[in-house]
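See below for the structure under consideration.
As you look at this complex, bear in mind that one protein chain is not there, while each of the others sits in place.
Labels A and B are assigned to the chains in the order they are written; within every chain, residues are numbered from 1.
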Amino acid sequence: MTRFVLRRLLLLGVTLLVASVLIFLMTSVMPGNVGRIVLGPFASDASVAELNRQLGLDQPAALRYLQWLGGVLTGDWGRSLTLDTDVLPLALARLGRSLLLAGYALVLLVPVAIAAGVAAGRRPGGWFDRLASVVGLTFGAMPEFVTGVFLIVGLGVGLGWLPVQALPDEGAGLVTWLRHLLMPALSLVLLLFAYLFRMVRTGMRSELAADYTRTAVLKGLPRRRVIRHHVLRNALLPTITVIGAQLGWLVGGLVVVETLFRYPGIGSLMEYAASNKDVPLLAGCALLITGVFGLANLAADVVYAWLNPRVRHALAGA
Amino acid sequence: MADRDSTGGAPLIDRRRRRLIQAMGLAGLGAGTMGLWPGALRAAADGEPRRGGTLRVALPSVKTIDPLKVSSGGGIAAIQQVGEYLVWAEDDLSLRPVLATDWQAADGGRRWTFELRRGVRFHDGREMTSADVVATFRRLVDPDNPTAAASQLPFLRPEGVSADGDYRVVFELDQPVGRFPYYTQTYNAIILPADFDGDFAANPVGTGPFRLVDYTPQESVVFERNPDYWDAPRPYVDRVECDIYGAAQPQILALRGDEVDMMLLAGPVDAKPLFDTDGVEVLTTPSAMTRQLTMRTDQPPFDDVRVRRAVALAIDRPTMVETLLGGRADIGNDHPVAPIYPEKVSVAQRERDVAEARRLLAEAGHADGFEIDLYTGRFVELPQYAVLAQQMLAEVGIRVKISVEPLNVYYGHWTEVPLGLTDWTARPTAGQILAAAFRSDAEWNAPHWRNDEFDRLLDAFEASTDEAERDDLATRLAQILHDEVPAVITYFPNGLRPVRSRVRGVSAHMSNYLDLRGAWLAG
Partner (left out) sequence: MPWRVLEPLRRSPALAVGLAMVAAWLVTAAAAPWLAPSGPTVSDYGALSQAPSAAHWFGTDEYGRDVLSRVLFGGRYVLLIAPAATLIGLVLGAAIGMSAAYFGRWVDEVIMRLLDAVMAFPIVILALLALTMLGGSTGNVVLVIGLVFAPLIARTARAAALVEVRREYVQAARIRREGPLYVLAVEVLPNIRGPLVVEGTIRLGYAVFTSATLGFLGLGVQPPAPDWGLMVAENRALLTSAPWTVLFPAGAIAFVVVGFSLMADGLRDLEGR
């Protein structure tokens, strides 16, 4: 098990390294000029060149990469080229926000999707199964910016129930936070519901059809008890892996929701960095997101293995 | 607004104001009253300002807030709360003394002396003196400092700025500049302490009405009232919280949802739904902003003036203004001397004339028209402007292919493209925009247009302090541009600033600058 985790961590490191190289490669051929972006269209070419020189952008990309890498390894993630701040504290603060939103969305999503999936899987083809499938499919098909816009205009501007900005004022209490974050979280939940729901439903169906379930029922055990003690555990196991994958995807895929609701998370920061060629900021954000994604998957796999005796035994030998 | 009458302006301002008042049909109200603009009018009717409260402002993108480097609209608005200029150009282009109380030209406008206000203190308690002003301007024109200001003050060298005692600063210019005081309000030129260390975000010290207490990049800037402000009892609000937005749409939703009290600015299209929103007012001001459709005069097909005139004749200006801006603009006449400038320009208005345009094109050897690429940035109404131009030009036989690019990409090559559509921000003097856009050697002469007569007249115009002469020179400059058409200038859009109704003492600004010293919140 330890070796398995170590090996995965090592691989994650390799992935991070490759990702950072990719970023520097891509940004070095991107059009646009940081000096010009900062100073605006009406600064002289001489000023723009001078700023680029002061930022060290006149040096080759390979050299800048090595300097950056050296910095990261020693804990210095560099300074943003266009904002007056160091990369690491800014990116970390934003990541925290995104994790909060993603966590909130998962807290809303997971119980609802599992309950719906279990209920639907117990009676495939029943009215609830059909209803949940259609609703899930429809919202899953709608990009989050479409559902988000409807939510904002309906619940926010129209009815005035919920604030249209995701970020509450400083010093706001927990309830205020939750209220502000409800709409962005909801648009994520609506998007992801279908996928998770379907996983659980399929798991239920196949486990209910499995031999051991039939045997248990034939032995005269009440169906409810069979489900609670045997079926659920096995049906939900694959869901853990899915949630792990979703968490990483959530944090990274927040760009749209964060932009829509003006929630300053890491997705919108990354979008800013990319469109303004702020390479250190972009690379820093990418590193964090990639790291979270990898760790979330790893955690899900570990939990899965820990809950699933077969895999646990297989890994023990690895 | 009675306390605003400390204008250090010249008589020309009054003439200018009268004309504006007449133009707005307010003559009966206006005689002798100061600054009669919609915002000001409202403020005057509001009665006594109320102290206290928090003003929440929506700012568009803020990149750096380093005063030397700042260029984003939101960043400029942010530093304008902390720091102040020597002078402030009001909505009607009169000059309000701020850190300077008086100024005099000598040597035909080559040497300018500014008297500084006494007893003004920086946020760290030290008094502002001539040493700080000298250091600020030297910093701005030092070639080792990358800043956009350098290109705004091309006639000033570091050694040209000097102190004469503690409260007097002298500027020696390379050439006479009759409107020099306006140039000192270049947006980078807030007066900073002489020992400014270059890290404004960490150490934001100015003389302004507000102190910066918290800056979170890409998120918010928070200011608190400066209790020691020199112009007591201003400012009126205790706190200003600026939220930073990436796009206009969420700002509009936030304003409608009463989550912000005002927006710094709004494009005419974005603001449309706000004009009939309860509790929201859109403050409006005429502006010298332009959209220039520039044609490369140094290469075919636009090296032929007949082709350029044909393009100008194909454009239906009133329709453009109505469709793109809901009528909120002054009609342009292919020169940038906007009606808001004090110079009175009399050039016959160009009207749409498809037959004449076709005739000119045929004469120039383009009887069957031609194909051309039009480049523009993705910004406010520019993409749809391009489409309307495409529709209108098609009627004279010019087939336009449109390339709309992200602004950062467009600004990378906007002076190189054959046909480009560019937004120009408003400058407080006509000389600045004429020189920046059309002087032969100007870096931003996107049409690559050379005209020695124009350059000569422009030098005279920039130097002149005689109002009648300025009118005459401006007319001749405008006439040359109108005839030669290096750029089609269709309109001057109004500056718009949407606010919640309880916000008082704020007006729209032609350059979208933000002056909150007089802002207050009605109960």
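In this text, contacts are C-beta pairs under 8 Å (C-beta built on N, C-alpha and C of every residue); 3 or more make two chains touch, one makes a residue touch a chain.
Given the structure is predicted, the values throughout are model-derived calculations rather than measurements.
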item	value
Contact partner of the left-out chain, one of B:L253, B:A338 or B:V499	B:L253
Which of B:V170, B:V269, B:I331 or B:A522 contacts the chain that the document leaves out	B:V269
Given A:V72, A:V242 or A:A274, the one touching the chain that is not displayed	A:A274
Contacting the left-out chain in the complete assembly, out of A:T85, A:S187, A:T213 or A:T259	A:T259
Residue ranges of chain B at the interface with the undisplayed chain	248-249, 252-253, 269-270, 272-273, 276, 319, 322-324, 326, 378, 383-384, 386-388, 391, 402-406, 409
Interface with the undisplayed chain - residues on chain A	11, 14-16, 18-19, 22-23, 26-27, 29-32, 137-138, 140-143, 145-146, 149-150, 152-153, 157-158, 248-249, 252-256, 259, 267, 270-271, 274-275, 277, 286, 289-290, 293-294
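Going forward, only the chains that are shown with their structure count from here on.
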item	value
Whole-Å gap separating chain A and chain B, where each centre is the average of the chain's CA atoms	42
Chain B residues within the chain A interface of the complex	63-66, 69, 71-72, 143-148, 150-152, 199-202, 215-219, 241, 243, 245-247, 250, 253-254, 256-257, 259, 406, 408-409, 411-412, 414, 422, 425, 436, 443-444
Touching residues (chain side chain A, partner chain B) in the complex	31-33, 35-48, 50-51, 54, 80, 82-85, 90, 152-153, 156-157, 160, 163-165, 167, 169, 259-262, 264, 268-269, 272, 275-277
